[in-house]
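Removed from the display is one protein chain of the complex; every other protein chain stays in position.
A, B and C are the chain letters, set down in written order, and residue numbers restart from 1 in every chain.
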Amino acid sequence: MKPVRSFASDNNSGVHSEILAAIAQVNTGHVVGYGNDPYTQAAIARFCEIFGGDIEVFFVYGGTAANVLGLTAALKPYQAVICPETAHINVDECGAPEKFSGCKLIDVPTPDGKLTVDMVAPWLHFLGDPHHVQPRVLSITQSTEMGTLYTPEEIKALADFAHQHGLLVHMDGARICNAAEALNLPFRAFTRDAGVDILSFGGTKNGMMYGEAVIFFDTSLAADFEFIRKQGMQLASKMRFIAAQFNALLTNDLWLRNARQANRMARLLAHEVEKIPALHITQTPQVNAVFVQMPKPIIPRLQERYFFYVWNEELGEVRWMTSFDTTEEDVRSFIACVREMVL
Amino acid sequence: MKPVRSFASDNNSGVHSEILAAIAQVNTGHVVGYGNDPYTQAAIARFCEIFGGDIEVFFVYGGTAANVLGLTAALKPYQAVICPETAHINVDECGAPEKFSGCKLIDVPTPDGKLTVDMVAPWLHFLGDPHHVQPRVLSITQSTEMGTLYTPEEIKALADFAHQHGLLVHMDGARICNAAEALNLPFRAFTRDAGVDILSFGGTKNGMMYGEAVIFFDTSLAADFEFIRKQGMQLASKMRFIAAQFNALLTNDLWLRNARQANRMARLLAHEVEKIPALHITQTPQVNAVFVQMPKPIIPRLQERYFFYVWNEELGEVRWMTSFDTTEEDVRSFIACVREMVL
Amino acid sequence: MKPVRSFASDNNSGVHSEILAAIAQVNTGHVVGYGNDPYTQAAIARFCEIFGGDIEVFFVYGGTAANVLGLTAALKPYQAVICPETAHINVDECGAPEKFSGCKLIDVPTPDGKLTVDMVAPWLHFLGDPHHVQPRVLSITQSTEMGTLYTPEEIKALADFAHQHGLLVHMDGARICNAAEALNLPFRAFTRDAGVDILSFGGTKNGMMYGEAVIFFDTSLAADFEFIRKQGMQLASKMRFIAAQFNALLTNDLWLRNARQANRMARLLAHEVEKIPALHITQTPQVNAVFVQMPKPIIPRLQERYFFYVWNEELGEVRWMTSFDTTEEDVRSFIACVREMVL
Partner (left out) sequence: MKPVRSFASDNNSGVHSEILAAIAQVNTGHVVGYGNDPYTQAAIARFCEIFGGDIEVFFVYGGTAANVLGLTAALKPYQAVICPETAHINVDECGAPEKFSGCKLIDVPTPDGKLTVDMVAPWLHFLGDPHHVQPRVLSITQSTEMGTLYTPEEIKALADFAHQHGLLVHMDGARICNAAEALNLPFRAFTRDAGVDILSFGGTKNGMMYGEAVIFFDTSLAADFEFIRKQGMQLASKMRFIAAQFNALLTNDLWLRNARQANRMARLLAHEVEKIPALHITQTPQVNAVFVQMPKPIIPRLQERYFFYVWNEELGEVRWMTSFDTTEEDVRSFIACVREMVL
């Protein structure tokens, strides 16, 4: 089969060769299962270097689980999560947050996938009244599902507001590496230092095979996470193979190299899209996603050549994503194909 | 680190080299995520060859999830699962079955980890009375958590009884390859042909890195499993890498070679244990587990040298397991160490 | 304590004397518990007269339970309920629907608490995709939480649309008697005959002490409701006392007399409110609720004299409700008090 790059999602790519090599390297002899092994300890130590000590780090299989279990650690079933309408937890997890935590998600409309204090404040009237769910967590995504970014100041404003009202901040960092690269900031500048309490640190969309990390900056929230993870069906028996991947990702700036390539290719793609009058970019592309409004009849024809998702059927809005292995040649071929169809 | 073989669990081993090679081989270019890729289709086709057509096969990350989600597909929350007291779902999944399905497990004591019709029958008095949970599934493990085996006839007797009363049969096949090797029977002889409706087919304990299969022989039960899997946080985005592992396991009899080595080493281990008067084998070892009662003071001393689990604190009963990569040398070194301590 | 009528809610009233008498009348001797008694059978028969045969009727303790359990009977946890943002199930049940059913509520903004086909249609793009919850039920409230009414034609349009797409229609009828009185239609004209599948028939807000009915017009949905009710902690042991109340409510038009008084008093209240220039009615009052926007500083002062709820803090919108026992004198005293304060 001819290797083809799609622009459907950053999880259509495979695994970076350095990640595969790291997996092979730890495949030697027996180690105790479930994370009591030196590779897992090393990966946790690497996260501690990045985020500072006094944190708790846990590995899980996938991104939905990272979000759902991290949130569950902070929630009782009568509490609620306030999130943007477009949040992955709200639209792309098949109700897993509600099912596992028992909680309601309060989803608020946003123009760009980003929550603000003004959007959140009205929901706090509910606090204290047993007829209503009790807001307990603000969940934000960095970079967002709309390909946009929060500045550290924006996150800090949300976190300060949350903490003043007894709420916590969760960050879905499925694409946190893309965010850090684009912001040109260390991870902790827009997470821990900005007031985030719980972080899903994503690996799979940036060149790993599987595996995500749940990181608690407020370690009291992690007191029973070992049990939540096991009951949540996310305790990997051969944990060393997730750990090895994170060790590789966080070594020699592999995370940065991968994110940089993906982000750069999205900028190139956006640049080329702007030259085509029939196409209209709907969100400022800040990381590795380009949202484009295009003539509706062309969409299915283009999908015959390249698989990708329609974001908004009514508007004819599509999402194109780049990955760590997207090449300039991939982008140019794709744009040529688009041009041919719209002209 | 010096590679040491432990006898704690068959998940302390690593990944078989042919599995790793298969992973590397599919790591080329982009494919659509979430299982709509040719590798996943090929692995499913391989299972269809083994079990016959008209089945439904789904991959998940881990064994607890395979059990819990497979059961959930058959259950409403007011129903119940009857299982042996020693079942993995009952004691080793931190309540995940109850949490996710909402159901009660009715656990019955057994001498050897095996359910019989006589044990199950009294619970059917509950049927139809809304004050009581409604038995809906019998769950058996093959090979069992006690290292024992059901014959196909035993399974058929349970399944016939179950089906006569409107119940289904679930099999936890975390070690199904060890069972098939020991029984010297094709997989379907003691699963589909014996009346099993839902099967967890385990890979991780037999040389894979991660990944299990949920197989529905009654395909009507699978109608909405795609949704259950996603809501159950077990839909792998880069699914091809689970599929590739199963493809390798089920090619060139790798599953059989791995299981044979593990089973053979357990027989060797049991044979050696029997020669030591202070040790007493408590379950007839039929696959890759040896249960041994030993003088209690020796247990912690031996654990300093070899990590393993105490099965019954009160009785001084321990569990020793062999793996696909256990060698004769491993067994002899271990036995030498045990001998030294008990004498 | 001087009996004072509040305008806070129609559940601040007590129990109608005919209801109390009916309770006393059945309090004689022993009957089998849990509904296998002649009084319960009689009440169910009365509902069958009203709605036609071939229905299933179950009594529960309260209104939240009627909604949650009725919905649960139609739902699997990965499915979703589409409802107005203002629905009781969405804002006033503390997340009970999500907790018990495991499902997401998809809440859509409406100007008047009423769902339309146009609001619902966009969410059906989700159907079939395992990443998204699957819409399964439309839930409407009659009369609505905003004091408005659906016409039978409006309900039929929604139900036809729902059924065409494999969805069901649930009606929260906590105030169904007020609706029937205001519409001047038999109950079945705007429920069963309009395509409703599941109905919560409310008693408490119309003069009963406790007790609501869950009615299934699609009886296949009721197949296991007995178990759902018991597991949902809503199976009353001394069921006859709920049944007796419904028997009384549905005899000699007590339901109609009660609803008529409440509705009439709301019209009077609205009429008087319209005469006060500082007050602005925000929803056309069709049953027993009047929504009023008023100068914010007056609200707390008025609440010192009369307890009632603020509906929208930002807008200064309050809700005043009348009950079966509200008198003209009550309304006039209240209006006099309001007048005094705003002038």
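One rule holds for everything that comes next: contacts are C-beta pairs under 8 Å (C-beta built on N, C-alpha and C of every residue); 3 or more make two chains touch, one makes a residue touch a chain.
On a predicted model such as this, the values are computed, not experimentally measured, just so you know.
Note that the absent chain touches A, B, C when the full complex is taken as a whole. Looking at B:Phe7, B:Tyr39, B:Tyr61 or B:Tyr78, the residue that reaches the missing chain in the full complex is B:Tyr78. In the complete assembly, the contact with the undisplayed chain comes from C:Gln234, out of C:Thr110, C:Gln234, C:Asn247 or C:Gln261. When you scan C:Ala22, C:Ala65, C:Ile198 or C:Val318 for touch with the missing chain, the hit is C:Ala65. Of the candidate positions C:Asn11, C:Gln41 or C:Thr219, contact with the unshown chain belongs to C:Asn11. Across A:Gly14, A:Gly62, A:Pro77 or A:Pro135, the single residue that touches the chain missing here is A:Pro77. Mapped onto subunit B, the interface with the missing chain covers residues 77-78, 80, 91-95, 98-99, 102-105, 122, 125, 130-133, 313-314.
Residues 1-6, 8-9, 11-15, 20, 23-24, 26-33, 38, 61-65, 68-69, 93-96, 99-100, 204-205, 209-210, 227, 230-238, 240-241, 307, 323, 325 are the ones on subunit C that touch the missing chain.
As for the chain not pictured, it touches subunit A at residues 34, 76-78, 102, 130-131, 134, 224, 226-231, 235.
Basically, only the chains that are shown with their structure count from here on.
Taking CA atoms, the transformation carrying subunit A onto subunit B includes a rotation by 180°, reported to the nearest 5.
Put simply, the chain farthest from subunit B by mean CA position is C. Chains A-B form the pair joined by the most contacting C-beta pairs.
At the interface between subunit B and subunit C, over half of the residue numbers involved are used by both copies, so each side presents largely the same positions.
Separating the CA-averaged centres of subunit A and subunit C is a span of 41 Å. Distance from the subunit A centre to the subunit B centre is 33 Å, each centre being the mean of its Cα atoms. Chain centres here are Cα averages; for subunit B and subunit C they lie 50 Å apart.
Under the contact definition stated at the top, the residues of subunit B that touch 2 or more other chains are 227, 230-231, 235.
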